[in-house]
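For this view, one protein chain was removed and the others were kept in their places.
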Amino acid sequence: MQIHVNGQPRQESDPLSLAALLERLSLESRRVAVELNRQIVPRARYGSTQLAEGDQLEIVTLVGGG
Amino acid sequence: MQIHVNGQPRQESDPLSLAALLERLSLESRRVAVELNRQIVPRARYGSTQLAEGDQLEIVTLVGGG
Amino acid sequence: MQIHVNGQPRQESDPLSLAALLERLSLESRRVAVELNRQIVPRARYGSTQLAEGDQLEIVTLVGGG
Amino acid sequence: MQIHVNGQPRQESDPLSLAALLERLSLESRRVAVELNRQIVPRARYGSTQLAEGDQLEIVTLVGGG
Amino acid sequence: MMAHDVLRIGDFEMASRLLVGTGKYATFELMREALAASGCQVVTVAVRRERLTDTSGRSILDFLDPAKYILLPNTAGCFNADDAIRTARLGRELLEGLGNRGSAWVKLEVLGDKKTLLPDPVGTLEALKVLKAEGFTVLCYTSDDPIMAMRLKEAGAAAVMPAGSPIGSGQGVLNPWSIRIILEQLKAGDESYPIIVDAGVGTASDVAIAMELGADGVLLNTGIAGAADPVRMAHAMRLATEAGYLARRAGRIPRKLYATASSPIEGVIGVKE
Amino acid sequence: MMAHDVLRIGDFEMASRLLVGTGKYATFELMREALAASGCQVVTVAVRRERLTDTSGRSILDFLDPAKYILLPNTAGCFNADDAIRTARLGRELLEGLGNRGSAWVKLEVLGDKKTLLPDPVGTLEALKVLKAEGFTVLCYTSDDPIMAMRLKEAGAAAVMPAGSPIGSGQGVLNPWSIRIILEQLKAGDESYPIIVDAGVGTASDVAIAMELGADGVLLNTGIAGAADPVRMAHAMRLATEAGYLARRAGRIPRKLYATASSPIEGVIGVKE
Amino acid sequence: MMAHDVLRIGDFEMASRLLVGTGKYATFELMREALAASGCQVVTVAVRRERLTDTSGRSILDFLDPAKYILLPNTAGCFNADDAIRTARLGRELLEGLGNRGSAWVKLEVLGDKKTLLPDPVGTLEALKVLKAEGFTVLCYTSDDPIMAMRLKEAGAAAVMPAGSPIGSGQGVLNPWSIRIILEQLKAGDESYPIIVDAGVGTASDVAIAMELGADGVLLNTGIAGAADPVRMAHAMRLATEAGYLARRAGRIPRKLYATASSPIEGVIGVKE
Partner (left out) sequence: MMAHDVLRIGDFEMASRLLVGTGKYATFELMREALAASGCQVVTVAVRRERLTDTSGRSILDFLDPAKYILLPNTAGCFNADDAIRTARLGRELLEGLGNRGSAWVKLEVLGDKKTLLPDPVGTLEALKVLKAEGFTVLCYTSDDPIMAMRLKEAGAAAVMPAGSPIGSGQGVLNPWSIRIILEQLKAGDESYPIIVDAGVGTASDVAIAMELGADGVLLNTGIAGAADPVRMAHAMRLATEAGYLARRAGRIPRKLYATASSPIEGVIGVKE
């Protein structure tokens, strides 16, 4: 299936949970926040959240800023 | 009947046209503009505009300003 | 004899040494400096300095200043 | 003889009057002022002023300035 | 002299870049004399309720030659968009009745606060949209906030009029950097878009500074009306407007910490060369 | 217009309060045009050694109508009292030769340093005393040090000319407080004693500010000669001088932190009264 | 010493009145050292997309001791209310995940323009209302427009943060009069309402001036991070914040044109008395 992560298209084989995607991206879930189709996904649901064709994901973290 | 002119109550005997009121107030119609119940009354209709109980009138003119 | 101290005239009976004058004025010699007729008198010579008619004395100390 | 004009040495054959020097330099006397050995020479005396070995001359005019 | 340099706002053209208010003069006669001395062609006027009793019978209109001046009605004194809109409409009605072409435009003021008389950005933007839709040529009084100035231009303001400082404060242009940013941003690719510095001007140099920054004009009232000698100050303001306008176009010398001689440095006497 | 307001320095009288230098113009023709646009009556000139070779043959004197301008010779370029005195004498000799009345006065400059071209107070005072004794009407260029300005007046300077900022720096009046103190101190009980702000002026508003502070006049050169368009800037400077002069006498409004309405605050529509 | 003088914003308390940004340091180590030298307790952080490739693996979080600092997430980089709201929510989610109490607040920035990075008043007000309703403690970055600042307070901002000058411009407080008006208006009858001067600070005196005007604190980033020696500048900023805070409360002497002797004027030698 194709999904968009941070504005870029990606091909992923489903089924794929959000938790699995993060692992694949080697991102530590404690240090990111995720928006799925403009709704924030609570950290507790990363495992139970299945991704689907056309999903739009924003995966963010904290960086230096003023 | 009671009407309000520029925020102040006035007793007037009806029937009374807007033109008659202006004359009574000795105001030159060419130098004023009139709002009747928040609608501007075109100068041409001053004569045909009959005032009624509770009417709210704003009669304004030009003054010095910056 | 008449002498001037800090711009003011004083009657003093001579002989009078500078040391004696300071004592009379109850001024601690360690904390003043003295100009006799526009010449500074070293502290050591206060005892041996005899004052004479018409002498002009400036007796100063330190005060607050910026 | 050698004279100095405006800080520069010049060889001139004497006798030489100041008026003659100015002419030689094609300078209009009305538009210059002359200092001979630090003394101003009045315009009227240019003709009668003979130059001598070692004379220091300053010949100036007006220029733009603020 | 500057015929090719007329100031254009919407369909209006004016040779003088000084716009003057008509408030706070001791007498109408003094106002008339000061306006003449200022050389202005545009004068602002306010819309107010007719006094219904003891009217002196004298009207400012008898002292403003319609052949000489374009009247610019304002919405001064309005603290919300609705009052400003109603006042603008009444002003138009009044000027149409007088057959004065000033009926086509308005100086929009929606004030935020009685103590500072500074404009309310949100209310101003709201009123601008309505008046623009009703066909008004709207000149917007605003603060020196560059973003707000841009929003007003985007919403269709015919001219943006940032305050140099609070109305009548006489502090001149308190923040020339903001005015510079407004000028650069709003005129980028649109050089002729008119920016008028409005309010706060206290004396002639304030006007010259505003014009040197690149403003297209200056609007003032108290600086003249409140001066000890309004006619003389009006004359000073007229000259300062032209002086600043010319200086801007003459291309000033750069600022430097150190000196540059104006007289030649060579040829001084007494030097061996 | 201001006939009763002529500026007097010694025996000299001038209707224009703008004095202009003649240095650094691209051509004599441009200089002549700029001087005309400035409306000045007094122009400063420098005294320099004749070039003894390849003289162009053209002289600045051919471009300064003696019927129109009073020449004010300066001692620019002198870094000690002796050179300044000699230069002043040579300037007098030159102007006498030309039958120009400017021979009676001199703008005294004794500079302290080549980088700042700021005046040397001690050397200036020394040269002033000598020239004064020789009958010169001496206008003293000085820094904005109020005490030095007072010393120069006490020593007989016909006018004191404090620098607004370093010559040619274009920074305008860097310290208006010092200029204010100079004006108050030197004019105390002697209102007509002339104070001319000299040097540093960059643009029209700088001139207006100097005049609004109460200066009797402004002398400048680079501000005009160095502008991209000297003739236009000269015109701007002329207008700014008059604007500042008039504004000073018109009595400006006070500066306040907060606003004062210019339109009436009563009679706004929509209010229950 | 100033324990009774802690700064309160919503439920947050801080002894240091200097808030520091974490952007633009050459290394995380340098940032950590500079933050320590600044003595700050609150540091701002930004929310950005994870780089999905070549992540250095190093995170700013490893250099910010949660026991020492309260993180204040911002919405920097957002040019409309919607993006700012989403970014604020993501920041909260991130900080909750870290168990950091900073999850309760946000520094709201809705920028109007990429060149000035000045705030968009309308968008900021819109986003504020939404975030306030969602329970955020909102600190609003805004321009120095006093009316806009008042509107933000009225709409529930926990603190208003006017810009002294554009972000990173190093111009300090360009318009102290506007900041004074903001302080007087927003603190009228509500003395403890927090006003933080945010952005534009270039050096220590800029901070001291902001505090002397009466600001409750200063937020800066580039002034430290961009200095040649960020750690030393951080130390300077810390001292300047305290200096300005103390000076404000110490009651400064008034400004006067003339002098007042600090040494006694009587008793000088050589005088006949």
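As written, the chain order gives the labels A, B, C, D, E, F and G, with residue 1 at the start of each chain.
Operating definition for what follows: a contact is a pair of C-beta atoms (placed from the backbone, for glycine too) under 8 Å apart; a residue touches a chain by one contact, two chains touch by 3 or more.
For clarity, every value in this text was computed on a predicted model and none was experimentally measured.
Undergrad: Which displayed chains does the hidden chain touch?
TA: Result for the missing chain's touching partners among shown chains: A, C, E, F, G.
Undergrad: For the full complex, which residue in G:Gln41, G:Asn100, G:Thr142 or G:Thr222 touches the chain that was left out?
TA: Looking across G:Gln41, G:Asn100, G:Thr142 or G:Thr222, the contact with the absent chain belongs to G:Thr222.
Undergrad: Of F:Leu7, F:Val20, F:Leu118 or F:Val197, which residue touches the hidden chain?
TA: The missing chain is touched by F:Leu118.
Undergrad: Tell me where the left-out chain touches chain C, residue by residue.
TA: Residues 5-8, 25-27, 29-35, 38, 40, 42-43, 58-66 of chain C touch the chain absent from view.
Undergrad: Residues of chain E in contact with the chain that isn't shown?
TA: The list for chain E reads 177, 180-181, 257-258.
Undergrad: Pick out the residues on chain A that sit against the missing chain.
TA: Those residues of chain A that touch the unshown chain are 6-8, 35, 58, 60, 63-66.
In the analysis below, only the chains that are shown with their structure count from here on.
Undergrad: Minus chain G, work out the clusters of chains still connected through touching contacts.
TA: Ignoring chain G, components are A | B, D, E, F | C.
Undergrad: If each step moves to a chain the current one touches, what is the fewest number of steps from chain A to chain F?
TA: 2
Undergrad: State the pair of chains with the top count of C-beta pairs in contact.
TA: Highest contact count belongs to chains E-F.
Undergrad: Compute the distance, rounded to whole Å, between the mean C-alpha positions of chain C and chain E.
TA: Chain centroid spacing, chain C to chain E, equals 73 Å.
Undergrad: Need the CA-centroid distance for the pair chain C / chain G, whole Å please.
TA: Distance between chain centres: 63 Å.
Undergrad: For chain E and chain F, let me know how many angstrom lie between their CA-based centres, rounded off.
TA: Chain E and chain F have C-alpha centres separated by 32 Å.
Undergrad: What positions in chain F touch 2 or more of the other chains?
TA: Correct list: 21, 23-24, 46-49, 74, 76, 86, 90, 167, 221-222, 225, 257-258, 261-264, 267, 269-270.
Undergrad: For chain C, which residues are shared contacts with two or more other chains?
TA: If we look for residues of chain C contacting two or more partner chains, we find none.
Undergrad: Any two chains that touch count here, so list every such pair.
TA: All touching pairs, sorted by chain label, are A-G, B-E, B-F, C-G, D-E, D-F, E-F, E-G, F-G.
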